[in-house]
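Worksheet: the structure to be examined is printed underneath.
All protein chains of the complex are present and in place, except for one that has been dropped.
What follows is chain A.
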Amino acid sequence: MHELGVIIQVVKTIEDFAEKNEITKIDTLVLQIGELSSIIPKYVEACYPAAVDGTLLQDTKLKIELLPGNCRCYNCHKVFNLIQCNKQCPDCGSHDWELLSGREFLIKEIVAC
């Protein structure tokens, strides 16, 4: 479980951003989390209230967008979802692929009031 430490880092980044952009109130924070990253959305939601307590984001809503773990087959160039296809190309059966997305952990945007 490392979500709390990671979210505290996110809060710091947002506070810096808010100060630079003279934002005093944030309605919503939008995070993008890749489905192959080691950050688990459910745990982020669970520890979010503790991480934002007493900060600028105390009353800010959290929204999480999940990014798919997609890859491209080296053999036939088919793009497919790694988890759904069990790490195997659904067209040619190859296990050789290059990862295109899914490990991200991004602060996408904030909705300021």
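To be clear about the criterion, a residue touches a chain if its C-beta (ideal position, glycine included) is under 8 Å from a C-beta of that chain, and two chains touch if they have at least 3 such contacts; residues count from 1.
Criterion: contacts and distances are computed from a predicted model.
Its UniProt record calls the unshown chain "Hydrogenase nickel incorporation protein HypB", which is the correct pick from "ABC transporter domain-containing protein", "Chemotaxis protein CheC", "Hydrogenase nickel incorporation protein HypB" or "DMSO reductase". In the complete complex, the residue from A:V10, A:L57 or A:C89 that touches the missing chain is A:V10. The missing chain, though absent from the display, is touched by one residue of A:S38, A:T55 or A:S94; that residue is A:S38.
Panel shows chain A; residues 1-2, 4-6, 9-10, 13-14, 17, 21, 23, 27, 37-38, 103-113 of it touch the chain omitted from the view.
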